[in-house]
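Below is one structure. I have some questions about it.
Every protein chain except one is present and positioned as in the full complex.
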Amino acid sequence: MNFKGSHILSVNQFDRDAIERVFNVAHQMLPYAKREKRTTVLDGAILGNLFFEPSTRTRVSFGTAFNLLGGEVRETTGLSNSALAKGESLYDTARVLSGYSDIIAMRHPDIGSVAEFAEGSRIPVINGGDGANEHPTQALLDLYTIQKELQAHGNSIDGMHIAMIGDLKHGRTVHSLSKLLCLFNKIRFTLISPKELAMPSSIIDAIENSGHQYTITEQFEGNLDADICYQTRIQEERFASQDEANQYRGKFRLNQQIYTQHFQSKTVIMHPLPRDSRAEANELDNDLNLNPNLAIFRQTDNGVLVRMALFALTLGVESLVSQFEQKVHWYVNN
Amino acid sequence: MNFKGSHILSVNQFDRDAIERVFNVAHQMLPYAKREKRTTVLDGAILGNLFFEPSTRTRVSFGTAFNLLGGEVRETTGLSNSALAKGESLYDTARVLSGYSDIIAMRHPDIGSVAEFAEGSRIPVINGGDGANEHPTQALLDLYTIQKELQAHGNSIDGMHIAMIGDLKHGRTVHSLSKLLCLFNKIRFTLISPKELAMPSSIIDAIENSGHQYTITEQFEGNLDADICYQTRIQEERFASQDEANQYRGKFRLNQQIYTQHFQSKTVIMHPLPRDSRAEANELDNDLNLNPNLAIFRQTDNGVLVRMALFALTLGVESLVSQFEQKVHWYVNN
Partner (left out) sequence: MNFKGSHILSVNQFDRDAIERVFNVAHQMLPYAKREKRTTVLDGAILGNLFFEPSTRTRVSFGTAFNLLGGEVRETTGLSNSALAKGESLYDTARVLSGYSDIIAMRHPDIGSVAEFAEGSRIPVINGGDGANEHPTQALLDLYTIQKELQAHGNSIDGMHIAMIGDLKHGRTVHSLSKLLCLFNKIRFTLISPKELAMPSSIIDAIENSGHQYTITEQFEGNLDADICYQTRIQEERFASQDEANQYRGKFRLNQQIYTQHFQSKTVIMHPLPRDSRAEANELDNDLNLNPNLAIFRQTDNGVLVRMALFALTLGVESLVSQFEQKVHWYVNN
């Protein structure tokens, strides 16, 4: 895969080599993100951060990643404000807006919209989520987190055991992550969900065709020797009614007691966030906040590294980053 | 006209000399906008980008223009969030916000509001559109585009023939452009619109008093030897009802076949954008996208150059831009 000048639209673009390159560059970004030093390699470059569907976390993460490389951010949020509402095609929007920056990160509620936009764009476009379809940077940051967490225990992605829990039908993140995991070797999947919210058969087929093992179940059972416990949110906005969604809320509540009962003492707990912390949901109880294996905030921190890496690679500056280093003079909490 | 420290509120401020100065500076901005190099001449300066009426394209274009000169952008969008909703006068808003930046670009839904704001402002204000009234940077970018497109054919604005098409009654852009064209010599106007949406008599008078020729018609007729075909959108939001607006939608649809029938092979096609690409409107059919004379995206690109020029001139740095040049290290699609 040639990153320079390319769009990043789907996890399907990635092979194992491409993933390794992203992760290597992401790792080099750590001292800049931790503020041990800073870089001005993209000083003067402009990111068009187009969030036609709101998402505070993802939007700010992209913007911060670009700022950390020294670049500027021009931002657009919401759909109604846009010329799209006056009947402008995505092609036109892309032709115009791609004249205003050096690279674009874009989220949009419609499936396929970011790819359609990318066809009109004169600059690289990174998909920040197109409805229920793709969110490749989330899948990459999840996988990067898995790799780092396992490395700390002397393990690797090959051969690991991952439990995926919750709304596996609508959860875009577990679909994309599963596709990426198919590029690796000998993984065991334990898929825990109500029957109605089971992992789609297309993903199951991909897992099977890649030679991995999987178990499908409807509840926590016995002691899972999982390396990773990937919990998800009930995607309420994808259900026909709130009532339908409500019957699943709180079904796979995970707290310290359930964790101790069903997982290893070193099982890493992940979640794409936001977690619903209201009492009736509580997918991950707050009593897990002190559990050192709770990796959910390391995930979002890693998201900045992965997005920095993708910006550096698509703009072709990954080998120049350290040439533009500067000291950090201000207070840093380390 | 003395640009330094001045407000840019209306096309009426411009004489032919002033236009030439803006266009000369705009032309010097091309290598920075094309990313052949960059400039930090406004490093540390702040633009207050105040869009009390939303407009993604114009807002981002102003912001990008300021970033390309090295400056920072503080942005405000929407009216309801603002203190204006608590009964604050435009004067007060201007006194306060002009303490927060070095220059302001402002759009507001009310006619005359930007000029009223400018009276309270302690820094230069550039009008980004005040309702149905003025949008001077659009008129300048249209005229700049006409000049560049004609130059490519060895022609100039003096003596050209322009066809203006569509909603000439409500179209702010054709009014302002016509006023600027009145400063030039021997122009021929062909004004094509339904009788009810005809060009206002004040503009016709100005055209006549400047010694230009004009023809008024209700449809495409015969072969127009126009140099420029300036198509507009039906300004639905200016009609009493959607029904009233709908009777005009699609009336002056232009596609490749109609173009071939009524225009020269070199006639330049322009539009202020957004174009309504829905089937029932289709002011400019997508089959024109491959026509090399379709200049609509060159217009928006030129908008960045013109806005860079206005920022440089009003902040008095137009002759310093090249002293602050830097190399561009990242991937550029040229």
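Labels A and B are assigned to the chains in the order they are written; within every chain, residues are numbered from 1.
Rule of thumb we're sticking to: contacts are C-beta pairs under 8 Å (C-beta built on N, C-alpha and C of every residue); 3 or more make two chains touch, one makes a residue touch a chain.
Being a predicted model, the structure only gives us computed values, none of them experimental.
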item	value
Residue among A:30, A:60 or A:132 touching the omitted chain	A:60
Full-complex contact with the absent chain, from B:25, B:41, B:126 or B:140	B:41
Options B:123, B:181, B:199 or B:226, residue touching the unrepresented chain	B:123
Positions on chain B contacted by the hidden chain, ascending	4-5, 41-46, 48, 72, 74-76, 80-83, 86-89, 91-93, 95-97, 99-102, 122-124, 314-317, 320
Where the missing chain touches chain A, by residue	35, 38, 40, 54-57, 60-61, 63-64, 67-68, 70, 72-73, 75, 77, 233, 236, 273-278, 281, 286, 289, 297, 300-301, 304, 326, 328-333
